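A single protein chain has been removed from this complex, and every other one stays in its place.
First chain written, first letter: the chains are A and B, and each begins at residue 1.
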Amino acid sequence: MKKDKNKPAFITKIELIIIAVAIVLPFVFNFSPYFQGLLIFVLIWVILGTSWNLLAGYTGLVSFGHAAYFGIGAYAAALPYYHYHISPWWGLLTGGIAAVILGYLLGIVVFRLRGPYFALGTLATAEILRIIFGEEEWLTNGHSGILYMTTWVSKYPYYFTALILALGAVFSVKFVMRTKAGFYFLSIREDEDAAQALGINTKKYKNISTVISTFWAGMAGAFYMIYMGFIDPEVVFALHNISIITILVGIIGGVGTIWGPALGAVVMVLVQEFFRSSFFGLAPSWISGMHALVFGLLVIFTILYMAGGILGDWDLIRKKLSFLRKAEVSE
Amino acid sequence: MELFLQTLIYGLLIGGLYAVIGIGMTLIMGVLGIINLAHGQIMMVGMYLAWVFWTFMGIDPYLSLFLAVPLVFLLGIFLSKYFLQPLIEKESILPENQVLMTVGIGMVLVELARFIFTSDYKSVETSYSSETIALGNISISLPMLIAFVIAIALTLGLFQLLMKTDLGRSIRATAQDKDAATLMGISSKKITILTYGIGSGLVGAAGILLLPMYYLYPDVGPIFTIKAFVITILGGLGSPIGAIAGGIVLGVAETFGATYISMGYRDAVGLVIFLLVLVFLPGGLKQVLKI
Partner (left out) sequence: MKIKKLLTILVVVLMMVGINSCGKKETGPIKIGVLLPLTGHMANFGTMEKNSYEMAKDKINANGGINGRKLEFVYEDDTGKPDVGRAGAEKLINVNKVPMIAGGYSSSVTFAAAAVAQQYRVPFLVNTGSVDKITQPEAFNLTTNDGAKFYIYRMNPPVSEYASGLEGLLSQIVKPKSVFIIHENTAFGTKGAKSFAKTAKKLGIEVKGNHQYSAGTVDFKPLLLNAKKANPDMVYMISYVMDAAMLMKQARQIEFTTPKLFVGAGAGFTMPAFKENAGKASEDVVSATLWHQSLPIKGAKEYFDKYVEKFGKDHTPDYHGAEAYSAAQVVADVLKRCNGKYTPETIKKALDATNMMTVFGPVKFTSYGKKIHQNKMNTYVVQWINGNLKLIWPEDLANAKFVYPIDWAANWK
């Protein structure tokens, strides 16, 4: 979607359409809070995937421990409630900040690591946090978790809160990638040593990327607490269900593209739910056990055949599809 | 004092088992340069194979080492040839694509296992499963002792293979410098595929050694994956001796942590050591032991 102008508009037409659809969508599904709930889950994954993408896709710091920031955000919302009955909604202030602080502190340790070591370092820190939050019962209520009677039964307030967060995440990434910092991120991703040699303060820019990324991951966590009303360490610090799925959302949609993770989130939730509900009861029920299998196969397929993800390889996919269409016509 | 001794011995024994889990990973990480996040899942495949051999054919788990391990080896070859190798030639933004591929592979393996065997727990109850051997005041479980001995044997065998054979030399060369190895006429592609196969076979063997003293279900893998990479980093990439040292250090540290600090923090002990080693001793024990 290249334009002839030197600097394209910040918000393109397509993006305006996406936003409009996102605003209307919950009303279309007014008849089913269940579908609305699915939409909210999509948005949570949009936030997380986008946050991860800035760090991994644009800056080359492939985090395998995004659950750490998500979990800290969630507990930042939950702990004041658990101890002092302060509404978890304040987490929308504290969650992001708590995650940023954690991100900065961890950065001191893990930024010394490169490539697979960075991945392992982040993974290990998230796991350590999971264990600590499970064991320190006086602080976190341990594995019993923290329960909060959510504010509304209706999904609308949650949906729009999540939508604002998701748009905030996506557009903050879009914004920063149009600034000088964005170019520095890319240069760090392509060759950190070269970037440093060129006089870029790589540490500073890695930190900037981390701050933005962890902020949104923390916000996603805080929102999760507000919306779900229940967290425990196994849920919010989960290695597979949070850290890994976040990565897969990014991979499927397209690493290093603005809207890729958002698309990945849609695909991931749809695939899971289609199968989990046995195509809403249309297929035999044993299919419901296959959702993780199908998702795994989808991941393998994506990496093998569209390494750039759906959005990253969009031109390629379109070509293939148009070829199919032509073939049909010629028949 | 007795408690201390017992803790030490049980730590050593479980460490031996950890070592076998780690050796496969250390080879794969050393040669392929990737974290194999399907490691625990491949181990699970080995365990199910041994369970099937035991339940339907009555083959002793230790005997089925000779049946199941080659199968797991072939599975590893298959996976690396058709799923990991093609990625090396492909251009992609993230070099971690292969790691993510192992995540996908792991998910599919688990779900296939769940589809075939359901989520039920399975275990292998052999006549010797709960035998113990007395060593002074300390009694040691027989399967654990066997696992330890086989672990040492496997490590030494692998060490010989790496040091004394052409294949081993090729593997080491590839691990050190892929391009240089290719120039020396080594097919690095072949070696990479083979290494993943060997690594898979080893972790499959570890699973089978574990089976008589533990139990089995589709999600058994992930905690062992984490142990495996902790050991790898601890011992140093690509070093079987490092892996056995790392495994034993991890086993002993965990057991002492569990005895003297808290059982709940058992799994955290290893992870903390792991982070410390990553940051302060990037070469792992290999660097210290000079092997």
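The definition used in the following text is that a residue touches a chain if its C-beta (ideal position, glycine included) is under 8 Å from a C-beta of that chain, and two chains touch if they have at least 3 such contacts.
Note that this is a predicted model, so its numbers are computed, not measured.
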Contact set (omitted chain vs shown chains) is A, B
Full-complex contact with the absent chain, from A:Gly65, A:Gly121 or A:Gly145
A:Gly145
Identified contact with the non-displayed chain, of A:Thr12, A:Ser87, A:Ser154 or A:Thr179
A:Ser154
Among B:Leu158, B:Ala181, B:Ala258 or B:Leu285, which residue is in touch with the absent chain?
B:Ala258
Options A:Glu127, A:Asp232 or A:Asp313, residue touching the unrepresented chain
A:Asp232
Contact footprint on chain A, counting only the chain that is left out:
27, 30-34, 37, 134-135, 137, 142-145, 147, 149-150, 152-154, 156-157, 160, 228-230, 232, 234-235, 277, 288-289
By the contact criterion defined above, which parts of chain B meet the unshown chain? Give residue numbers in ascending order.
3, 6-7, 10, 14, 114, 118-121, 123, 125, 129-130, 132, 139-141, 210, 213-215, 217, 219-220, 223, 255-256, 258-259, 262-264, 266-267
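Quick note on the criterion: only the chains that are shown with their structure count from here on.
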Distance between the CA centroids of chain A and chain B (whole Å) is 31
Going by the contact rule set out above, which residues of chain A touch chain B in the complex?
56-57, 60, 62, 109, 112-113, 115-117, 119-121, 123-125, 127-128, 131-132, 134-135, 189, 239-240, 244, 247-248, 251, 255-256, 289-290, 292-293, 295-297, 299-300, 303-304, 307-308, 312
Note which residues of chain B are touching chain A in the complex, please.
29, 33-35, 37, 83, 86-87, 90-97, 99-101, 103-108, 110-112, 114-115, 222, 226, 229-230, 233, 262, 264-265, 267-268, 271-272, 274-275, 278-279, 282
